[in-house]
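Every protein chain except one is present and positioned as in the full complex.
Chain nomenclature is as follows: A, B and C, assigned in order of appearance, with residue numbering initiated at 1 for each chain independently.
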Amino acid sequence: MKTESRLEKILNSGNLAVTSECGPPRGCLPEKVKEKAEMLRGVVDGINVTDNQTAMVRMSSFAAAVIIKQMGLDPILQMVTRDRNRIAMQSDIIGAYAHGINTMLCLSGDHPKFGDHPMANGVYDLDSVQLIQTVKKMRDEGKFQGNADIANPPKMFIGAAANPFADPFELRVMRLAKKIKAGVDFIQTQCIFNLDKFEKWMEGVTDRGLDEKVHILAGITPMKSAGMARYMKNKVPGMDVPDEVIKRLESVKKENQAQEGINIAVESIQRLKEIKGIHGFHIMAIEWEEKVSEIVEKAGLSPRPEI
Amino acid sequence: MQQHKDMNDQQYNGKSVLVIGGGVGGIRATLDLAESGRNVVLIDKSYAIGGLMTQLDRTFPTNNCDLCTVSPHLSESGRQQHMDVMPMTTLENLTGGSPDFTATLVTQPRYIDINKCTACGECAKRYPDWVRFTPGLDPRAPTCMRYPQATPYAFSIDMDKVTDIKKLQNICKANAILPDDKAVTKKQSVASVVLSVGADVFDSTCLDNYGAGNYENVVTGLQYERIMSASGPFQGDLARVSDRKRPKKVAWIQCAGSRGINSKRDVPYCSSVCCMYALKEAMVTKERFAKEIETTIFYMDMRTFGKDYENYFDRAQNEYGIRMVRSRPHSLVEDAQTKNLTVTYAQEEEPQCHTESFDMVVLSTGFRIGEETKDLAGRLGIELNRHHFAQSDTFNPVQTSKAGVYVCGVFESPKDIPETMVQASAAASMAATNLPAIVTDQAEKEKFLPERNVSQEPEKIGVFVCDCGFDIGGVIDVQKIVEYAGTNPDVAVAQAVGYGCSSESMAHIEKQIKDHQLNRVVIAGCSPRTHETKFQDLLRRAGLNKYLVEMVNLRDQNTWAHMDAPKEALKKAIKLVQIGISGVRRSRPLLDNTLPMSQNALVIGGGVTGMNAALMLAKQGIQVYLVERAPALGGLARSIQKTIEGGDVGAYMDDLIKRTMAHENIQVLTRSIIVDHAGIPGLFTTGIQTGLRMTYLKIEHAVTILATGALPNRPDEYLLGLNENVMTQIDLDTLIEDDTDKIQGMNQVVMIQCAGSREPGNPNCSRICCQTAIKNALRIKKTNPDADIFILYRDIRTYGFQEDYYREARNLGIKFIRYKASQKPEVKDSAGELSVKTHDFILGQPIEIAADCIALSTGFIADDETTEDLSMMFHLPRTRDHYFLEDHVKLRPVDMSVRGFFIAGTAHSPQSIRESVNQAQAAAGRAVTLLAKKEINLGAAHARVDSTKCASCLICVRACPFDIPFINAEGYSQIDPDKCHGCGTCAADCPAKAIQLLSFEDDQIMAKLDGLFERYN
Amino acid sequence: MITAEQKPVTEIINYISPYRRILLVGCNECVTVCAAGGKKEVGILASVLHLHFLKQGKNLEIDEITLERQCDPEYVEELAPHIDRADAILSMACGCGVQTIASRYKEKIVFPAVNTKFMGASESQGIWAERCQGCGDCMLGITGGICPVARCSKHLLNGPCGGTSNGQCEIGPETDCAWRLIWERLKELGMEDRYEEIMEAKDWRPSGGAGPRKIIREDLSL
Partner (left out) sequence: MNNFEPEIVAFCCHYCAYTAADMAGSKRIFYPPNVKIIRVPCTGKVDAIHILKALEKGADGVYVAGCLEGDCHFKNGNTRAKHRVTYVQKYLNDLGWETQRVAMMNMSAGMGERFAGTAREFTEQIRQLGPNPIKIAARNPKEQAAI
């Protein structure tokens, strides 16, 4: 065991892990965080706390993660390199670990252009790969990125994202390899709608035996409506939504589209379970946390093992 | 130099070349001669030069009125002094012999003093029926014919019609009317004569079967041109004569009066141009009026044999959807009410007759030689052929039966504008050989005072205002302008000068400049477009740089345009004059930079064309390098025995080669190839590797003539090369000469036309194949009268007089069987027994013909490799099928777009020996016009870079439409004055303002604005 | 080359409207080449300003001068004779030029007439694109000649991020994904393997992280 991370334990136990996420509120009420997190109690092994996702200002992922931790749940601290330089990020990592947060996800983050502060300057002092290196170095060597020693270094279970659907496709496996080289422990993928393409990617991954070196959690997002599907296809960068999915949602009545979306999610999980190298699922039910348990149920992923 | 000049004078004082006929051909010949330094007299019986072309609306193959391209800029001094244009003049007789003729010329009274007439048009406006005036052209006319008064808009009084000459005299403010004008007879000593009298477009009314003349909606091709022409009867709207309505269905009937057997009304020859002009009229009809108008052409053979004409034909059918019906309708019937016309016709494919009704029918009538021309021929003592066209030499088409008398254009044989242009230049070129060029540059220099250096002088401006008679003076008070101009402190002289361009006024202005030591001149009169050069010369004569004059356009752009508002016109005039004065202050003396021109020529290709071109140049004292890649001269013609007219090619070639090798001015370089090239027009250097050792040698030359020829085509079909009895017409030609027995042994001979031509890969017509086939067929018949000869053809294209041989062949029982491109004949070889299978449209079934010999009319294919290499080396354009592409297919057929390059022979397009000779002479003639300049004038209006300001930003390099600027070794933009076209785009774009366009510099433009707006600044 | 483009004319007008006599100074270097502040643009701007103020009935006096290079004191010295009669200086050079003038003529107010944009190359006539951010530690040698710092909108040294679609950057289809370009280049060079080498966190000191930068050449300094 590298860390105290529950997620690490689950994964090492050979069980399929399940994570989900909750986006912190755009205000100060801790209850908002609590409500969402509560819905996930006993349903998942870790809760990603997003870091100003889509570059919209929200409660800091650090603070929200602390709240969740205090509820006795297992937050996964997301950290983007967009908003803070290496000094700020390392201090947050130490601070978070001091609050018992032991799992984190290293991202570069959406460009400010997409957020509510397009005029903001992206920092990008480090990129995600370098952040992985940094966290690993802090954990394994007890040194800051700048090489100074850390008294009582943080032991973070390090995660990163992978998007098999962004192009150039041929780079996507190599990029994963690069993150592994940098020291990532687990990967949460972009939401998967195009399963064929995903399987192709996984072939590449297993061919190189990368699945032996990292735990891959397949990203799942239930669609609330055909409209949402279309939006994701056209508006969200690096998202690959096949037309069949949109057609399938359109084919049912509006009021039933949400249910259909959940069905699709569940079916996807069933199919993905069969793929070698998939060690779990990351269910991103954006502002729809209440549905996660249903999905986990139907996908036969519950109850979550006790460790 | 001086001595040389005297010698010149003794040789021929005032001797000229006489050009008869002022059509495009005559004008071309006149200009070529004048430019090459020969005195030339151009006479025309009409009161305006321009000839037939001026009546055409648009002309093929460019489908626009290109007259402006050719219209003589007769005011350009260099030419003017060699040129005397005499309208309304005829040749009475010609005595003596070459090169010492005496011509008696009679000029009919015009009753207008050309020197006074300003072409204001008042007389024609007030008394239209008393005054003859044909602008002739479409509305572009005035812009096209930039004629100064030497050849005016050509007014003349029809005295028989005039009832009261006084009235005329009163309205003519220029008092140019000469009531007692008399015919003038003049003796002119002449070195040679060029006949360019053209032919008449014959009176179609004799075609009663087509109701020509009785049916209103039956018109001739020329009438149709006039109807479409904007200057025509319906102001350029296509309309039927009967009801002024736009026709929905128009038909053309080809060969109306041509290729006929009815000797009363038809001529037997082919008029050569009708197929193309019918296609053109049909295309223009759809292009300019309405796509919906149905156009149908009834024809016998589609004769689009000219350069790229086959493509033109394809476009007509495929892009414009013009309907082609292969049939010669025997009659037309008019519907009494609708005045529509019913055409009855049959097609060989099927027996029954068709009838179809049209709104309008155009008779494609051809050329006839008129009685006047026959008389003229008599007076000149030249022979005519059986069709009354000028008899000319087989191997020298412009040579008439009389030494020193040359012919060009339609009078030689029916032909279109491009070929007329070629022949005109050829005839001019031949005519010039009888008359050494006048060495003028010396004379010029003597005529002009040395230029005064005005750089240190304060501006001293002279303003001269024309009243141009009523045209300016009648609208505004010239005196007021003069007074106003005087108020400018630096205006030393301000005067009214009447007709500024009249000789008296010019002399007066010259004197004023000298007396008052003026250093800037403003001429307020007509348009600089027509008169600037005239006044620039005036300044030179007065010892001033020619760029120190500014012309103010008071007439064309003021009084003419504002006659309705004289008060405002005066205000505007004053401002325009002020603009002129302010502008001229900033004008600087500029030098037309010139370079001495080499007097050598490079001729590439040692075939018929190359040798003829070389000899023409050599005869005129030009040093010629004749480069041939083969070990010996001769080219393709070497393998031809006879021409269709029976000329002995072999003998001709022997003699030609002998003369070429022998000429002291020709250096023959066989086994030679061009390897590099540099320089500017007039001063090229070209590298050649020559001889077995490929020795490198560099030659300097002013001009280059491309005579690289084409290749005999050998397509891979009809078993050619697989069976010895399948041969090309060239093989057959030799066989006929060398192996009489074999010919006599032949029972059946089959000839297949268009083998490897008019199909993908070689889309155009090879032009010579039809005549070649018929030529060889006739020769076989001579040696073996019993032989059955079959000619399988798509269209028989025996244009011009070749039609005679076509008829003869048919009379001798030679069978002509048509095939379609889609249904080509098949050649079979069963155990050495050859036979040809083809579809017979008349029998309506396939037939098989056993053949002892199959002759394929394979024609030409472009020498792709050679033209590609040379076009890359010389930066010359090529056609889609890899022939060289001339600068202007119609009006500059042997000039290439790069000055100093000329093209002739089959490198231009497929053509006969005779035609190649023509182009060779033409190319040489055109080359001489350039060489005669002796120096390269690079003009003054070019962009100049101030390297101290240049930021080397490349903007000019990228902006120049002609890729002239480049960043030189010092790292600054450099623009070669000799290459710059003078558009000024770079000057406008230069972000460092480091580039100025001389004579249009920014401060000059700003000064003009100041002049206009002084009130506010 | 340093690229710049003219400021909105209204902004320029606001700067100078309090003054009567303007010294308008162009530069014959970069801003000439990128058609922002050369002699030609100086003339055009002067005329535009005249149009505006004459319309107000105010006759603005503008002296137009274009210096060889506004970022060299010697050239800037050439303004000395004209400086006194000017109420304000309007510079069409990049920021370097404006500051050189400001430091030389302390008593006179200097306004910039252009916005200095970036270090770019001209793609074709009239089009300039950013190519360098002067990071002071050039890595083009290992990125196939394409700079991730200047051309990746996140300056990722280990790109591409997950936002690439159809080879374009997530910020918009008009921007190429620098890492796509780098990858293609590496493939052309047969250096695909290079891609998997991790680029360590960048030391930003040479790019200004350590404060304003200076180059000192002892051998040249007098």
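FYI, contacts are C-beta pairs under 8 Å (C-beta built on N, C-alpha and C of every residue); 3 or more make two chains touch, one makes a residue touch a chain.
What you see is a predicted model; the values in this text were computed from it and never measured.
Asker: For the chain omitted from this view, which of the shown chains does it touch?
Answerer: It touches the following shown chains in the full complex: B, C.
Asker: Per the definition of touch given earlier, which of C:50, C:69 or C:82 contacts the omitted chain?
Answerer: C:50
Asker: For the full complex, which residue in B:517, B:783 or B:985 touches the chain that was left out?
Answerer: The single option touching the absent chain is B:985.
Asker: Looking at the whole complex, which of B:15, B:540, B:575 or B:619 touches the chain that is not displayed?
Answerer: Result: among the candidates, B:575 touches the missing chain.
Asker: Which subunit B residues touch the hidden chain?
Answerer: Those residues of subunit B that touch the unshown chain are 68, 138-140, 142-143, 527-529, 553, 555-558, 560-565, 568-569, 571-572, 575-576, 579, 941, 959, 961-962, 981-985, 987-989, 997, 1000, 1002, 1005-1006, 1008-1010, 1012-1013, 1015-1017.
Asker: In terms of residues, what is the contact footprint of the unshown chain on subunit C?
Answerer: For subunit C, the residues touching the absent chain are 8-10, 40, 43-44, 47-48, 50-52, 54-58.
Operating definition for what follows: only the chains that are shown with their structure count from here on.
Asker: Please tell me the distance, in whole Å, between the geometric centres of subunit A and subunit B computed from their C-alpha atoms.
Answerer: Averaging C-alpha atoms per chain gives centres 80 Å apart.
Asker: Distance between subunit B and subunit C based on Cα centroids, please, to the nearest Å.
Answerer: From the centre of subunit B to the centre of subunit C is 56 Å.
Asker: Using CA atom averages as chain centres, what separation in Å is found between subunit A and subunit C?
Answerer: Here the centre of subunit C sits 41 Å away from the centre of subunit A.
Asker: Touching subunit C in the complex: which residues of subunit A?
Answerer: Of all residues in subunit A, those touching subunit C are 82, 86, 108, 110-111, 113-114, 122, 124-130, 133-134, 145, 161-163, 166-168, 171, 174-175, 177-178, 181-182, 190, 237-238.
Asker: What part of subunit C is in contact with subunit A in the complex they form?
Answerer: Spelled out, the residues of subunit C in touch with subunit A are 153-167, 170-172, 179-180, 183, 195-196, 198-202, 204.
Asker: Tell me, which parts of subunit B touch subunit C in their complex?
Answerer: Contact set of subunit B toward subunit C: 949, 951-955, 958-959, 990-994.
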